[in-house]
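Worksheet: one structure, shown below.
Missing here: one protein chain of the complex. Every other protein chain is in place.
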Amino acid sequence: MKLSSFLFKRLLHSIFVVFGLSIVIFIIARVIPGDPARLALGPRAPEEVVQRLRQEMYLDKPLPEQYFYWIKGVLSGDFGRSLYTKRAVSVDIKESFPATMELVIFAGILMVIFAILLGILAARYKDTWVDNLIRTLSYFGVAIPSFVAAIVFMLLFGSYWPILPVLGRLSPGISPPTRITGLFTLDSLIKGNFVAFWDAFKHLILPSVALSLGPLFQEARIVRSSMVENMHKEFLEAERGYGIPERVIMFKYLFKSSLIPMVSVMGLDLAALFSAAFLVEMVFNWPGISRYGTLVMLNKDLNGISAVTIVLGAVFVIVNIIVDIIVALLDPRIRLGTNRGI
Amino acid sequence: MDIWTASKNRRSIRKFTDDPVENKVLKNLILEVGKEGIMRDLSDREKSKKSNNLRRKVMKTSKFVRFLRNGLFLVLVASLVLNLVGCRQQTPTVAEVKVIRNTTSWPCYIDPAVGSDGTSTLILCNMYDTLVFPNVDGSVKPWLAKSWEISADGLTYTFDLVQGVKFHNGDELTAEDVAFSLQRILTIGQGYGYLFTTSVKEVKALDTHKVQITLKQPFGPFLGELVRLYIVNKKQVMANLQPGSYGEFKDYGMGWLATNDAGSGPYKIKELNTMAYLVMEKFGDFWAGWENKDAPQYVKEIGTVEPATVRTLMSLGELEITDDCQSVENLATLGKLPNVDVSSHFEGLVVNIELNTKKAPTDDIHFRKALAYLTDYEKILANFILGSHRSGPVGPATPGSDPNLTLYTFDMAKAEAELKQSRYYGKLNQYPVELGISADVSDQEKVGLIIQANANKLGIKVNVVKLPWISIVAALAKPETTPNAILIADAPSYAEAGSLLQARYTSKSCGTWEQGEWLQNPEIDAMVADALATIDQKARFQKYYAIQEKLVELCPTIWLMECAVKRAYRSDYVVYPAADPANVNPVTGYNMYYRDYKVFPEKAQKPYTPFVP
Amino acid sequence: MRNSNQPNNSIAISLVRPKSIFWHNLGKNWYKFSRNPLSIIGLVIVLAIIISAIFAPWITPYPEHAGPFVDFKSAGQPPSLQHLCGTDNIGRDIFSRIIFAFRDALIMAVVVLALAVPLGVLLGLIAGQLQSTWIDIVIMRITDVFLGIPSLILALAIAVVLKPNLMNAMIAISITWWPWYTRLVYGMASSVRNEYFVIAADLTGASKFHILFREILPNCLSPVFTKIALDVGWVILIGAALGFLGLGAQPPTPALGQMVSDGANNITFWWMTIFPSIAIVLAVMGFNLMSDGLRDMLETRME
Partner (left out) sequence: MENILLNIKDLHIWYRVYGGYLKIINSVYLMVREGERVGLVGESGCGKTTVMKSIPQILPPGDFLIPKGEIYYKGKDILKMNFSEIQRLRSREIAMIFQDPTAALNPVFTIGTQIGDVIRYSAALEENVHQEKIKMLSIKALKEVSLPDPERMLVNYPFQLSGGMKQRVCIAMSTSSPRNLIIADEPGTSLDVTIQDQIMRLLNEIVKKRKTSLLLITHSLGVAKEMTDRIYIMYAGTIVETALTKDLFQNPVHPYTKGLLASVPRLSGGGIARGIPGRIPDYLNPPQGCRFQPRCEYATSSCTENPPQLIEVEKDHFVACYLTQR
């Protein structure tokens, strides 16, 4: 009951955010210098042709009206025609989004697993060499930008050590599995096509590692610190005092109470992976929405830009909602509603 | 010590070679040093002390390799596992098909009425047919049109079509289709439409195999232009109309043709991933037949020119021919790969620095000349694209370019002299020169820097600005936003000087990316118009020469070079026609006419990754 | 017990401003800071970067290589004694260029934060003080909208519509940066404003201004300082990312991200990629470590 109302609030709020976002993005996209129609049609297109496109894109209308038409389209899933690929943006996005999804999910899994693992290790063996090692590592890891990692991998595995594929989602030899979810690994598994699965999996490794490297270590640090912080809590002393064994305290009481801050931060980082993907996909030539986004941005394809940003914004918001739900489920104080709203 | 490590390293090399992974290591070590490097080093064993630097290089790389081996032990283990499993699946499942895989800039627009960039052009050439076909000397030969007659006033052209030409879907190609295609491109006006919107008045099908085109005014190179008129299947297009704003023609099939083909060319579309690649398949009953039995069964256009990518594909044997926009360094590296050669030919692609004649300080002719003199052409040629050569307003490879034209040469003294005459001399620092270069081509930066360095010596401040292509297009739309100087490569649309001259220097083309000069010189306009209206080729060419001389004295442009089109390709099993100067076709795209290619997969040396359709 | 004596603590804080705390017991702060050797390492790195950036023209072996300079003869030399990090494909000394690149990187960080922080903090304060008034709502909703999308994407979108150069890159990043500070300060302010000492000040009839800047602000500052130190690193990183896509400083001005991508275009010369990458990592790491130290130093622990 209380949870539902909390969720409702949260939902309302995020709808508002996306809406506000759409305005910001629209404004950004529309201040692009130069006549987008002309840009799209190239220099030699006769004036009347350009005029036609302008009308098709409502560029001759005042801004508010343009926005109205645009948002109307967006709500009906129509982002207009990409000036870059000359196709419906929605089609492009449908095509490219799963690729990014797959990459981010994979990276996310890596991130969460290793972060928690390292974090717990470091906390458990606080101030021992294990802890120091992990912490020093994490200081490095955090500072490695995804695109630098990507480039270095590319350099290493692309030319000096060609053991892992560095390009695209599948080797040229292998035909992509029939599209069900659009995630190659998943589809190929569903279809029982293990060759394709293995290939797709190999292609995933480098990009997702490059993507998750930074956040992974950041997480590890947060996990550690939040566990260490809880270690000094009186209830832990109490539980010790009551004679509850260390392992139970460690993996039951300490872990769950430390999980909550972890989850919320991890959610943010998970969403942030989408933006990091912008550069990684460029480097690894990964046909995802982020690469598409970068291309349309660099080519000033305003329909593309606004579509990609709004979509990613929405994803970002949705991820955040999900995280909030998880936190709520973990933390009774929120679930049973004694905390102050959002 | 030196010898010791070298020999040690040799031993290690011999040790490697049985192990698959290590083998790769060795290979890469070889690419790193350049194979002849190692070979020499190996043979030199007894007469040592020689080629020290080489050995040092080997040593260094081997050190690097060793570092990799130690530092990345885990990776190695992982890789072994992966490879083992990998190998099991990599054994070619199908008979090695004849295939050409070719990297190219992206995206491509495969609608004949939309695409006009390099990639689109080469695809269109292969998927669609034209009335006439370009010869290597730039003239045209009958193709879909087995003959034609031109009225005395040079206004009406009547074409007689070949019978029994089949579209990819089996329909017969008729005059209707020709008329429709021309009408369509005229209406849509994108792509190569501009060629015809200026010249064509109307088109009508006289009967099933006779089509008549009427021009607005006499136009000499019209036949040449027709190599850009791709004939689409009217029935098929009309059957696939989507809602659009072209009245009865709805969207004129643009939606459908964006991802499908309605052509009759030697290759038909198989699979198009608009973000990544295009696969074309040989069209079995192509009307002109397949006397070339070794032509590729499949062609894959891979949508990337990213050096690392290209190099990796090549070194894994997943690529037959590269794109033509690789940097000097990368071409050198590619050339060192086993069985890879770098071919070089000219297609009339000229690289110019367009000077804005409507903006200080480049509005002063002396200033422009100063810039032209202080440009170190030799250095640029040596470092931009090797094997290129100097060129005037029109590239020597293009029919109609003036063979004896006197060009500006690198001469700082002259440059200074010109500068002294310019009205900006003495207040140069108030007039910095903005030099725009395309962010997409890495090598362009070099050119910019070379000029910047020299200009600096004369006190001219040059700011190099890297712009994404689209921003360049936007900037050149108005004289005030056009930078003082902008580095742009341009190629003739059809094989004649007139094409470039019209597109580059007539007032009509001001505001397009093709003219950053804003020349707006009525004299030139008149001369060009007159030349183009001349039917007789000889006379026409003479007029072209005159225009080019006139331009040189106006100096609106720093004509750098005609760019060699360089592609790295697998010489062991691919016959790449353009590699032989005799077959080089001056019309852009026709050197990628895959019908003439020969592929022998069985001859392929390792590394070779067969293509599985 | 603990709860009941919290306010007196806070009063103690609010009466002496963090700054003066800092100066008064420098020794103690230094102890707190240096308790973690890593923070000292961070400090060293940061100082090294800043100093080398400032004195770049004097300490770099080839200062002219950061300007309009071409020397194809010595292009693509591997690291050696005369070229510590080798030379790039245009024959410029990479080491010198990295040092110079630090300049722009730092300038960018400073400018961005100088724009974003005051704005963010001010809005946060105001919203926090005038809680649940329409001002608060407007400010915080706008903040939410800006936080509703990854900052890199927004920065990209803004940067591409402007002309690619350093200034615009900085503007783009600043626009995406302020909301974080607004939210941070908002949180702090809205908790601090319920502390006894603020209420006390209110009751004694202190002016809104006084309360805002004398009572509340000082108590929000230490996390802000920490975040600033941290963000310098992140700004450098985002800047590099933009540069990587060619949206940063223009050639021949060296920029870290630009250099990395150039390296990617000339993979034969691995050093063209590796060393700028290391430079970026070092910079970011240095500031991270230092900010950790700052946090240990500034945060006032209970007990």
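Read from first to last, the chains carry the letters A, B and C; within each, the first residue is number 1.
The rule we apply is simple: a residue touches a chain if its C-beta (ideal position, glycine included) is under 8 Å from a C-beta of that chain, and two chains touch if they have at least 3 such contacts.
The structure presented is a predicted model; accordingly, all values stated were derived computationally and were not measured.
Among the residues A:Tyr253, A:Tyr292 or A:Phe316, only A:Tyr253 touches the chain that is left out of the figure. Of the listed residues A:Asp187, A:Glu239 or A:Asp301, the one in contact with the hidden chain in the full complex is A:Glu239.
Contact between chain A and the absent chain runs through residues 127, 231-245, 248, 252-253, 256-257, 260, 330-333, 336, 338.
Keep this in mind: only the chains that are shown with their structure count from here on.
Using the average of C-alpha coordinates as each chain's centre, B ends up farthest from chain C.
The geometric centre of chain B is 44 Å away from that of chain C, both derived from CA atoms.
Rounded to whole angstrom, the centroid-to-centroid distance between chain A and chain B, based on C-alpha atoms, equals 37 Å.
Each chain gets a centre from the mean of its Cα atoms; for chain A and chain C, those two points are 23 Å apart. Residues of chain C in contact with at least two other chains: 160, 246, 264, 267. The set of chain B residues touching two or more other chains comprises 32, 306, 308, 311, 468, 471.
Per the touch definition, chain C reaches chain A in the complex via residues 38, 141-142, 144-146, 148-154, 156-158, 160-161, 233, 237, 240-241, 244-246, 257, 260-261, 263-264, 267, 270, 273-274, 277, 280-285, 288-289.
Residues of chain A touching chain B in their complex: 33-35, 38-39, 41-46, 48-49, 52, 55-56, 84-87, 92, 95-96, 154-156, 158-164, 166-168, 171-175, 195, 198-199, 202, 285, 287, 291-292, 298-300. Here chain B touches chain A in the complex through residues 21, 24-25, 28, 31-32, 64-65, 68, 72, 75-76, 78-79, 82-83, 85-86, 89-90, 101, 107, 109, 111, 114, 116, 188-191, 193-194, 197, 245, 258-259, 273-276, 300, 304, 306, 308-309, 311-313, 315-316, 318, 468-471, 473-475, 477, 503, 509, 511-514, 609-613, going by the rule given at the top.
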